[in-house]
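Note that one protein chain is taken out, while the other chains of the complex remain in position.
Moving on to subunit A:
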Amino acid sequence: MAREIGDVVLKMEGISLSFGGVKALTNISFDVREHEIRSIIGPNGAGKSSMLNVINGVYHPQEGQVTFRGEVRRDMEPHKAAKQGIARTFQNIALFKGMSVLDNIMTGRNLKMTCNLFQHALHWGAARKEEIEHRRKVEEVIDFLEIQSIRKTPVGRLPYGLQKRVELGRALAAEPSLLLLDEPMAGMNVEEKQDMCRFILDVNDQFGTTIVLIEHDMGVVMDISDRVVVLDYGKKIGDGEPDEVKNNPDVISAYLGTSH
């Protein structure tokens, strides 16, 4: 692979998050380097999705700090994270059901559009130019994900696998520098998984996007990740390159399972 892994861009230090008496995350630290694919794995309820929610500001941890591109913070609003270049997809598809594929992906570009309500109402001059300019960008994303034929279809009518792809498209439209993917391959068949893997690798390779990935399919995780974090009951039990993690006894007993 031509890409080069760079410096640390995202650093999580001593993150603890609890909901009332439930401790979702306990004192977790790890980092993500530029251009890498970093996976988070662990059994159900280990706190993987909570971790992503902390990164992009949906949850606010009680302790610890997040450093993204030199900026230190504990919590923030999600739209500010989006402004910093963090985009994500959700475990349960969170598309805008009433809108077409095209409109869904267009909303991904909202931060880059500067026209105001009155310009939109007149739809003349700058607003019109802006709309067309961004449509061109969105069409590039549509081409990249090979979903040209469904661009005008309401997303509610699409099969599950395609909806996942559209959701990736919406995140890509924002041209993020850090992309958080929450189980992008859950519930897919083998071919759909292969397609999705290809897209993830291409995004990483062509656009240089740093990717944090949650996934349960160990084959996929071990194949495409550069480094893997393992969580169990909100605690970190392993961290390192795929081979290292695979042979870590704690990880095996907590998650991968042993043959008896």
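Following the convention adopted for this analysis, a contact is a pair of C-beta atoms (placed from the backbone, for glycine too) under 8 Å apart; a residue touches a chain by one contact, two chains touch by 3 or more; residues count from 1.
As a convention for this text, contacts and distances are computed from a predicted model.
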Listed names "Branched-chain amino acid ABC transporter permease", "Acyl-CoA dehydrogenase", "histidine kinase" or "Heme exporter protein B", matching UniProt entry of the absent chain: "Branched-chain amino acid ABC transporter permease"
Chain not shown: contacting residue from A:87, A:230 or A:245: A:87
Option from A:13, A:131 or A:192 whose C-beta touches the chain left out: A:131
Full-complex contact with the absent chain, from A:111, A:186 or A:252: A:111
Residues of subunit A (touch criterion as defined above) contacting the omitted chain: 56, 58, 77-79, 81-83, 87-88, 90, 94-99, 103, 106-108, 110-111, 113, 115, 117, 120-123, 127-128, 131-132, 135-136, 139, 170-171, 174
